[in-house]
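What follows is a single structure, written as structure tokens, with notes after it.
One chain of protein is taken out of this complex; the other chains stay put.
Entry: chain A
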């Protein structure tokens, strides 16, 4: 065992085993003769489209539709892309759905461990910004290994200690940023201007004014999801909204927008007309 200070914190060299007195638990297994080359994630397969997030007075709202596409095929139409973590945090993910499922499992495990530890020391559980910092580290580390978690994630929550809302974005490149309104993918092009317009109407361009009410926030998100359904070819008219306030997390039932497709009647080749 090398105890030299220069070796502190470094991983063990291949020649050293974790337990030199009980080698059966730590002897490295012999590499199999014909091994497949290691391949990392090259492309997402089953994907979710945009996710929206907005802060309002007293909380945060996230919205995501219920569709997981397989390329251009609308494959799974009842997927919930919003996930509560603890009593005061919600994450929503766009991108590869299998990576999202893995992410949910990992985060649930971490939170469960925290809850078990806090049984003895009564320490408050992870706040939204703690979870966000963890995800940021995780995503950046994976991208640096050329094996990204192929998602764009929004983290929204209520920080009990600071008594304020939290909303942050992390993506597969490890990019992080935080703003009163956020959107991923198509939403960043189409919905973000609408969200910002509604936000700045009340808070002003410097963001220092009052935040919108919960009803106003719901109305803006409904409007944005409708526009996204019109314009995003990989979206579906069935979505959920998650609301986080100091009272906890509420994920709504699926809802749909009223849409107008009658204009298609006037276009040659669309609608019910034959010629």
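Throughout what follows, a contact is a pair of C-beta atoms (placed from the backbone, for glycine too) under 8 Å apart; a residue touches a chain by one contact, two chains touch by 3 or more; residues count from 1.
As a working rule, contacts and distances are computed from a predicted model.
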Q. One chain of this complex is not shown here; going by its UniProt record, which of these names is it: "Proteasome alpha-type subunits domain-containing protein", "A-type voltage-gated potassium channel KCND1", "AP-3 complex subunit delta-1" or "Transport inhibitor response 1-like protein Os04g0395600"?
A. "Proteasome alpha-type subunits domain-containing protein"
Q) Which of A:43, A:122 or A:205 touches the chain that is not shown? A) A:122
Q. Which chain A residues would touch the chain omitted from the figure, given the whole complex?
A. 3, 5, 8-9, 19, 21-22, 117, 120-124, 126-127, 129-134, 137, 161
